[in-house]
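The structure is given below, and queries will be raised subsequently.
Only one protein chain is missing; all other protein chains are in place.
Up next, subunit A:
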Amino acid sequence: MSAGPHPSQSLPLTLSVNGITHHVSVDPRRSLLDFLREDLGLTGSKKGCDHGQCGACTIHINGERRLACLQYAVQLDGAAITTIEGVSAPDGGLHPLQDAFIRHDALQCGYCTPGQIMSGLALISEGCPRDPAAIREAMSGNLCRCGAHNGIIAAIREVAHGRD
């Protein structure tokens, strides 16, 4: 069989990640998730399934929530990516949703947490519904196995609509 593309066939790519512009060359087989994790060392985006089934790698591409494991990095020339590492204020201060996650104990093992937060942030900017059932529906692409669901929804509601 053919040996397939060699790393020397890497393609040039320019994209912005958390406000920093990167001029790089990447293996065309490399997913955005592997690019973020392996090339940029941004390991906050997690690889739970590598199949678009768990949501642990949710990031923002040009402001919209996307699964980093389902994108090839080379397709994202010119894109602006935000990962969990880019959510806090420049001075390190937590985003209110991160703070709400802590206060509502919206995590246990923490592995799904970055994806939940990235999804929750996008939901809030999309116009978060008031009905908790609708929020749950909109967050159902982000799996949690430890059972932090109640806290996650409570944290998102609080940031979207204020404390009841």
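Just so we're on the same page, a residue touches a chain if its C-beta (ideal position, glycine included) is under 8 Å from a C-beta of that chain, and two chains touch if they have at least 3 such contacts; residues count from 1.
Following the convention adopted for this analysis, contacts and distances are computed from a predicted model.
Report the protein name recorded by UniProt for the chain absent from the figure; options are "Ferredoxin reductase", "Sulfite oxidase-like oxidoreductase", "Hydrogenase maturation factor" or "Xanthine dehydrogenase family protein molybdopterin-binding subunit".
Answer from the record: the omitted chain is "Xanthine dehydrogenase family protein molybdopterin-binding subunit".
If the missing chain were put back, which residues of subunit A would it touch?
Contact residues on subunit A toward the absent chain are 1, 3-4, 6-7, 27, 29-30, 34, 37-38, 41-51, 53-54, 56, 83-85, 87-88, 94, 98, 101-103, 105, 107-114, 117, 133, 135-137, 139-153.
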